[in-house]
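Here's a slice of the assembly, chains where they normally sit.
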Amino acid sequence: MAPVQILKFPISSPGDTSPLQKIQEAGYDPSQILAVVGKTEGNGCVNDFSRTLASAVWEPLIPADAVTVFSGGTEGVLSPHVTFFLRETGDATTGLSASVGHTRTLAPHEVGTEEQTRQVATTVAQLIRQMDVTPEQVHLVLVKCPLLTSDKLQAIRAQGRVPITSDTYESMARSRYASAIGIAAALGEVPEGGVPAIMRPGQGEHHWSAKASCSSGAELDDCHILVLASSSPTSSSSPPREQRLHAVSRPMADAMDAASILHLLDQVRKDDGEVLQVFAKAEADPSGRVRGFRHTMNTDSDIHSTRHARAAVGGLIAGLVSDAQIYVSGGGEGQGPSGGGSLCLVYRTPG
Amino acid sequence: MAPVQILKFPISSPGDTSPLQKIQEAGYDPSQILAVVGKTEGNGCVNDFSRTLASAVWEPLIPADAVTVFSGGTEGVLSPHVTFFLRETGDATTGLSASVGHTRTLAPHEVGTEEQTRQVATTVAQLIRQMDVTPEQVHLVLVKCPLLTSDKLQAIRAQGRVPITSDTYESMARSRYASAIGIAAALGEVPEGGVPAIMRPGQGEHHWSAKASCSSGAELDDCHILVLASSSPTSSSSPPREQRLHAVSRPMADAMDAASILHLLDQVRKDDGEVLQVFAKAEADPSGRVRGFRHTMNTDSDIHSTRHARAAVGGLIAGLVSDAQIYVSGGGEGQGPSGGGSLCLVYRTPG
Amino acid sequence: MAPVQILKFPISSPGDTSPLQKIQEAGYDPSQILAVVGKTEGNGCVNDFSRTLASAVWEPLIPADAVTVFSGGTEGVLSPHVTFFLRETGDATTGLSASVGHTRTLAPHEVGTEEQTRQVATTVAQLIRQMDVTPEQVHLVLVKCPLLTSDKLQAIRAQGRVPITSDTYESMARSRYASAIGIAAALGEVPEGGVPAIMRPGQGEHHWSAKASCSSGAELDDCHILVLASSSPTSSSSPPREQRLHAVSRPMADAMDAASILHLLDQVRKDDGEVLQVFAKAEADPSGRVRGFRHTMNTDSDIHSTRHARAAVGGLIAGLVSDAQIYVSGGGEGQGPSGGGSLCLVYRTPG
């Protein structure tokens, strides 16, 4: 199990790789990079080339077995940045461990299907075994997964197949959901053997993982996966002295769920800790109402609902943690309860 | 001075006037309506016809001397609604008083200029005198003011004049600023006689009113104005028993200023009160940074910065007050500190 | 059969009803209005309140049995305007006849389904019988039909039903398609009894009407229908001298089909005619390619494809007819060949 350090830096544009020098100034070598996880300033939707640009500039700079996860969309106060997950060397322990991997390339017709779910489940399960942690110790599983472009739709039809959807934006939701259920399966959050039934069309989205954070993009054809876990078994007691980094998680019930955020922040305060990073999913409640109030995110044909959701939830969390360089990703299908989303805080306590 | 009641109802669309029946069910007559203040679900920008529609359906239903103020844009979790300011009859006191009026029609070339500032200042000053309150008792001055359409720009040029801007979206900001400085002048927040210097081009936006909330629209040619004040002189002590409605205000320093909101909510809690409505202004910090973090609201050419700001600040406030039917308006020029915005809470205490 | 006159006027905003005076100045009485068909300057999508505003201001001004059809979206050079279909009085003949009607109110769960198709087919067939024209004489069937809002989706789910789509924008396409197949059925363009098979899910969109022009909106719950026909049997020969108004139609094969437009314009020129109005449907080819070239309308998550299509086809037609006050409507499902759209020109010849 690899103990990890987490460092975070602003970027001046999606193509800005100057943080590489910053990690070196902090005493790390690029070979220690396990993952570069970033928020870039595109629309976070189908034609978000800010993600593609970030992938194109970062991938040559990181180890072959490291992964990138770029989530587009820094609506509202959200600020573009990259978060490094760095392997600690020697016998250092940090309290956090992480592992990364990827699935095989998915054929266009597999995107958003049960097959994607299976591939993600298999890879996540492998990573957890490698890390030698229990599902309870896992607080975050980040997945970057493919979507359907017009070209991929055409390729599917050319094979005589029917695409799961002919709407490219909708394919992002399907892909996120397929990944999320894969995570839920690997973590035991859905019944063993239950995946086929869950992924059957028309089954709604009643199943979810509390730890999943999935983001779709046109910049890749496989799924990039990162699992983040606490080194020590989860407990409500304060952490051992020698542990410096901590992850806590608790899904937001809806996009206005300040209480869940404040609950985790209370834990940080009790430990005299400092928040390093927040990973949150946000979505427009598909019912058209949030806490009983009609919202208009699903009827706004000028701005996609994922953009609205990131802006609102990002505004709430950024205000509460007083940090705008947070990872808030849009589209919470299967990643926390419907209308809400998974939420994970990483914090540091004094040594 | 007219004691006012405040009632708030959801609307199912900008054209929904069913709340009229709701105020009747609550024992009020339409003749008691002083103002209908609403959030409608358009883009809140130049071509927001949700505001025009709301004005068109409401204006025939309210007294001739009542005003409408419709602010477009319910981004993120914000929920479309209308707030009625209703004259209490008899010798009832509520703790709150309000007065409404409007300026003369502004010629296109006057929009956003010192002349608009003067007209607003004059009307606001008159309303305050009529209410017999001190500037300190005033907690909110709402203004709905005109903007420049292509047709108005053409009319200006046809007179051989140079428009203050040829960008219709930018004209909204100019109009809001002109109104805000008018309010500041009437409330004594800018030096007497200082308006000409402040409104001179290139003077930046260093001056502001802590009570101003201004919104521009194509649906009117004059300025609609509402002044809201506490009946009793402002003091830090708890309100007299007989007062049931209260207004408190304190500008947000920036779009992440949870502290100011929590500060006002503390006051509500101390008084054992219940929040009825929040009036907030939100803007993308013109410096391109919020609390030191680079934001992308001013470089996003797909979504105007006012939409971003409403979504983010709306998400923060809605989460903290657990209410999505709040009045969050975008574009804070002169309405609170740069990058922040005015903030007013109205709450009710047990009788 | 009612001979009709067609008059067209610019509007300064969706709420502008000044053209009513213009038709009076032209010698017509409002009681002669059969239909007001307009292009308004909203986004033409789900939250287009410019259509709702136009409906709200016009409906009180027209006869009870007249209909409104407002199509949102004046992208590019397209110019907001209204076209009146006016009943000629006495025994005047104009060469054109029109008839209008509407279906019963459709329940939310019926929108976009075979039931909508049946209702439209029945009404169109009735109108054609009333007009006593053959299907070949019909050159345009305009339908304005409902869409699914978040509230309607919720109502459907509350009944335990599954909506045809949970995407409000997508519901517009479904509704247009259902209406178009209804028109095709009434005109005999699809095999008798073939509707159930055509409307079965997954059947693709291989069927279409060459005369259909359907537009969805949140401003109505039934379907408004207008049928336009030539008084005389269709023939390739020049029209009889006494006929002054003419309609010709020919679907565009794709969004770049200048040839079809030029073909109809040739006919106008041969007749020494003057184009009064063009009615065209435009869509982004669902294959992702137009004439073999990859287009990006279906992967642009900032602008919906219907807006792109209106802008492009509007630019082409407006340039060719030198008129920007044309009726170009987006979303051509079942209204002409896939990727193309129905096209109808109305022109006047010297008396």
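Order of writing sets the chain letters: A, B and C. Residues in each chain are counted from 1.
The rule is short, and it goes like this: contacts are C-beta pairs under 8 Å (C-beta built on N, C-alpha and C of every residue); 3 or more make two chains touch, one makes a residue touch a chain.
Keep in mind the model is a prediction, meaning the values are calculated, not measured.
K.L.:
So we've got 3 copies placed here, but how many does the whole thing have in this file?
P.N.:
4
In this text, only the chains that are shown with their structure count from here on.
K.L.:
Using mean CA coordinates as chain centres, what's the subunit B-subunit C distance in Å?
P.N.:
41
K.L.:
Suppose each chain is reduced to the average of its Cα coordinates; what separation in Å results between subunit A and subunit B?
P.N.:
Computed value for the inter-centroid distance: 38 Å.
K.L.:
Where the CA atoms of subunit A average out and where those of subunit C average out, how many Å apart are those spots?
P.N.:
45
K.L.:
Out of subunit B, which residues touch more than one other chain, so two or more?
P.N.:
Touching at least two other chains: 12, 41, 302.
K.L.:
Which of the residues in subunit C come into contact with subunit B in the complex?
P.N.:
It is residues 12-15, 40-42, 47, 49-50, 52-53, 56-57, 151, 218, 302 of subunit C that touch subunit B.
K.L.:
Touching subunit A in the complex: which residues of subunit C?
P.N.:
My answer: residues 43, 45-48, 149-151, 153-154, 157, 162, 166-170, 202, 218, 286-289, 294-296, 298-302, 304.
K.L.:
Please name which positions on subunit A make contact with subunit B in the complex.
P.N.:
10, 12, 41, 43, 74-80, 255-258, 290-291, 293-297, 299-300, 302-303, 307-309, 311-316, 318-320, 322-325
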